[in-house]
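Below is one structure. I have some questions about it.
Apart from one protein chain that is not included, each protein chain of the complex appears where it belongs.
Moving on to chain A:
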């Protein structure tokens, strides 16, 4: 059994009467890729900041790399690589200089910093941009530079807060590829996301968070198995008619869910469910059979969709 890198028990963060994080437990092992999945405001970023020891917990226990997070902030951060939600690169410096000054913050000798900066420019596919101004980079490049910067101290754990939010699909795939390589090297990855495809791609295990609480935990596949069916049939009848049609569909598959724009029928065989729907005399405007995803898990657990 690999050692635990992060252990939380009853972890709580309160702002006045409001509990942003409300007594959560988790145990992240060395080399694991662990995700916090949830909508905006679920308490994911607050949890990340407590792990990074830049926000102090109100209650509970939180140990990061064997140290109490409230007591040992600087030492813990010397072993972490932190990628914040919003880039905070120094735009007055060039690309490579950003890596250089950041490496120096960790007390690394100049020779080591220079060597790592070059290797990480390569890793982040930014060698050609090394002398460019930061504000001239695209969103995806800035993100890769932020990740490269967080790797300067060769961290044991990488904390990635919404790593691909705001990026176009191509830039997201490039980034996922880079993160996947880190995972292969054995770096522990802890990430928050509200994209289920991201969680499915990158996480070995994840917790679904809502209103500061953990509502489910497991691997993406096991969560889908436990909380959803193998397939989902999506049918649309027009905004005014979905509700009515859902009543007729009731009883087909395991469960029927009505969203404002479509009706979801959870069934192990989507095609069979579709013929059952037409057998009942309904003619959907469009229909689609797909595999269940974490979005369905989230909908089942919270009654809401991930991205409002």
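In this section, a residue touches a chain if its C-beta (ideal position, glycine included) is under 8 Å from a C-beta of that chain, and two chains touch if they have at least 3 such contacts; residues count from 1.
Basically, contacts and distances are computed from a predicted model.
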* To do: Write down which listed name, "Oxidoreductase", "Transport permease protein", "Probable cytosol aminopeptidase" or "ABC-2 type transporter", is the UniProt protein name of the chain that is not shown.
  => "ABC-2 type transporter"
* **Contact partner of the left-out chain, one of A:8, A:95 or A:108** => A:108
* **Absent-chain contact - pick from A:8, A:21, A:89 or A:196** => A:89
* Structure fact -> Out of A:97, A:118, A:204 or A:217, only one touches the absent chain, namely A:97
* Asked: Among A:47, A:153, A:228 or A:292, which one is in touch with the chain left out?
  -> A:153
* Structure fact -> Residue positions on chain A contacting the omitted chain are 49, 52, 54-56, 73-75, 77-78, 80, 82, 84, 86, 88-93, 97, 101-102, 104-108, 149-150, 153
